[in-house]
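Here the complex is missing a single protein chain, while all its other protein chains stay put.
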């Protein structure tokens, strides 16, 4: 069993489903012979043919709309938005249709589709190539939002996303596409779409995060451990619907919570988590304010400043220390 | 001074700016001779000419993109999305451009534009005519989101929105377009874009809301008063940037907070408010969990069920009672 | 300077406004009187239904309703040219097509009566429901057509757009996709001259709307949309081409919206009554009736009987609509996902409690 990267795990999951389900097709810009600008679909057109892995005209609304149309007719299309910054022309079809067909027709039609997009910053890319707007999609009824943060989770969650009979926005943290390798077996085993993953157990503070920020969060955890602070790390992974139970349980134990998100703070997913903690099931556990370490409410800067924008290990540790100062 | 409705106040503000600023133009579908499907631009094309009040082809992306283009060239365009449900094709231009031109060009260009849209449910309208997705826009850096809830606030806030040198999404709660009349003087006085309005003073609980839900919230307040419960009511009005100070101050006094929003709960604006209350400036004031009374995380149903969907006076009172049970 | 490509747009009419066959090559349907009478009856039923729906709205028994008055030929003609296994992706007023395909009148009423069950209709299960966000349906149809193509099925998708909607990117991208992928798709622009209050000339600087298809290299044609025979003929040809691998067609059907945009609209605000009166002279039903009568295929007596039958059918449909039991509050939740997520399950429980105690 070879060790593979997160992006290779994506490719492996896509290949697995193309192999086992004739209704699965991939479509998007440059997904064919070129194998995607991040190589996520590398080799798939060659292996499965250009009728299964389809290069489309450059038109994201069209991709989204056709994907919805195909899904309602029984296909399981997996569309790619080349970068999350180019997903916005798809928003209308996601919120107005993908999330509504089942409800609107009282179950007559439904939308088993996936829209994949590399997301997040930190790779020195041009403007619009560093977006993290998962909250926008989490706010949409009828739509699941999933973000893997390791090769094995990418594989298992993407399988589940493709097989799920409802629409899934699958966001791939491109900054860690090739960060780590992991042994992942191509066994077709999916992971649940409604469960957080506890990456580290701890007792002093709960760190909640997802996507590429798991990297800084885990690094911060290591540093905190050196200071004798034991942090529990939760990878939310399934952003919507949100598994608050795992978070409640952890905070019941630690009494403290720091949420780490790359997206701008205002109305981000971190707000939903903190808001739940402020309600009945969380509040009585809290021994300290809930801190959010987030991107600033500014435009993600071009890359000379992007590091300054993104939550750093230092910023995480600072927030943890603030919650620990409270006794 | 005549008493006017909220929608008439919108018209009055538009007319005022058309009259006083030659750079102001209105554009959208049916805004011309027809005066808008809600009559918000009634009489303006007739009075100011079809070069100032422009009927466009039916293409929301085009409206948004041209509005951005006009704004960068020195105009002050006020675009209308006919309903908020049709604003999604505008999302790309709002997030990718309107909110970025000033920053992207280091101040060389900027976007003094307004996009108005009637929003919210409860008027027995067809599908997609009842959206409340203000959170989506509140999450966008560089963009202001403003929601009036009375004729005078509609007048003063819209004036401020049009004059503001940065982009403003101005959402009009159509359910209360004609609910109340108020004396509003056409004096050109604007209201601040970064301040909540305290609609009622109270001491037992803080009710935070905006838009049409001010109606149910105030009704609930009256009923609570009959039970001897004194609720403070805050109309957020400027959703982004959010004036938390007024809310902190109120909760410091009452110790309890219930947030009432029509939008789906998950990742709504209410989450941001509650999340702030869970952080340092709010947590120590809280004597009870922060409750959110919100739309369900479902598609807004067609109108036979829409009343069941929307936060009701009963639901608000129930939540208030829950926070009061905690001692 | 060399000319590298040339194009033209043709206009098809077979039946003059006076109900006379014009031109030289009448299509087979022009003499298939049994079929023509069937379609005529459906056009009339559609119109009777339409009047009733407006009346229901006026008396508070229906929500906002979009009338199909004046569009009966293009709607029924499209339906008649389609096969059951084809897919229809409408906008919101193509009742004539839908009735032909098996959607019940009571279902149309349920939909405009604010009940999702109307869209779980008796027409083909693969047909799309009404679509409110303008032009989005065109891309869904392109996706359906793509599905047929990938599966090697001999099926086509038909989708409709208005003169207004033909300005929108979704429609324009659908045309482009149809050409680029050679999709089995027919895109019908129902040009009824108005998009709510915005007249056709403000939508486009082109002489025709059909020429939008030229952009994508598609056969593109204009047809008299008040002429059932012409609509059927043009659709039949386009559909046969689509099903047999010949790719997509853009059809512009010229008609006129004789009603307000919807019951929420008041067209007298923005268009002169004379224009409407003039347009009425070209309307599709009397035209076809004249043709049938002049061929001794229809009589005043048959007409009377038909109107009575239609009224009875419509009344029965209204009765069925009005007696439909109320939807349950839990319906809001139960069709959101195949499996109800835990957070929604909680909200569902809460809604039930509020319902029972509230």
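Chains here go by letter, A, B and C, matching the order in which they are written, and residues are numbered from 1 within each.
In this text, contacts are C-beta pairs under 8 Å (C-beta built on N, C-alpha and C of every residue); 3 or more make two chains touch, one makes a residue touch a chain.
Computed from a predicted model, the values in this text were never measured in an experiment.
Engineer: Where does the absent chain touch, in terms of which shown chains it meets?
Structural biologist: When the entire complex is considered, the left-out chain reaches A, B, C.
Engineer: Among the options A:133, A:266 or A:323, which residue touches the chain absent from this view?
Structural biologist: A:266
Engineer: Out of B:4, B:18, B:40 or B:70, point to the residue that touches the absent chain in the complete complex.
Structural biologist: Per the contact definition at the top, the residue touching the missing chain is B:70.
Engineer: Using the touch definition from the top, which of C:202, C:232 or C:348 touches the missing chain?
Structural biologist: Of these options, the touching residue for the absent chain is C:202.
Engineer: With the full complex in mind, choose from C:182, C:269, C:290 or C:313 the residue touching the hidden chain.
Structural biologist: Final answer for the missing-chain contact: C:182.
Engineer: Looking at the full complex, which residue from B:30, B:92 or B:127 touches the chain that isn't shown here?
Structural biologist: Of these options, the touching residue for the absent chain is B:92.
Engineer: Since one chain has been left out of the picture, which residues of chain A touch it in the full complex?
Structural biologist: Residues 29-30, 32-35, 37, 55-62, 85-86, 88-89, 124-129, 265-266, 296-299, 301-306, 308-309, 312, 314-315, 318 of chain A touch the chain that is not shown.
Engineer: List every residue of chain B that touches the chain not included in the displayed model.
Structural biologist: Residues of chain B in touch with the missing chain: 25, 51, 56-57, 59, 61-62, 64-75, 77, 92-93, 96-97, 102-110, 141-142, 164-166, 194, 241-245.
Engineer: To test your reading of the contact rule: which positions on chain C touch the chain that is missing from view?
Structural biologist: Chain C touches the missing chain through residues 1-12, 23, 25, 167-170, 172-173, 176, 178-180, 182, 202-208, 211-218, 222, 247.
Here is the rule we use: only the chains that are shown with their structure count from here on.
Engineer: When the mean CA coordinate of each chain is compared with the mean CA coordinate of the whole protein, which chain is closest?
Structural biologist: So the chain nearest the centre of the shown protein is B.
Engineer: Averaging each chain's C-alpha atoms to get its centre, pick out the one most distant from chain C.
Structural biologist: Relative to chain C, the chain with the farthest C-alpha centre is A.
Engineer: Quick check: how many Å separate the C-alpha centres of chain A and chain B?
Structural biologist: 30
Engineer: Please compute the C-alpha centroid of chain B, do the same for chain C, then give the distance between them in whole Å.
Structural biologist: Once rounded, the distance between the two centres reads 36 Å.
Engineer: Got the chain B residues that touch at least 2 other chains?
Structural biologist: Each of 61, 85, 88-89, 127-128, 266, 297-299 in chain B touches at least two other chains.
Engineer: Quick check: what residues of chain C touch more than one other chain, meaning two or more?
Structural biologist: Only 116, 133, 169-170, 331, 336, 343-344 qualify.
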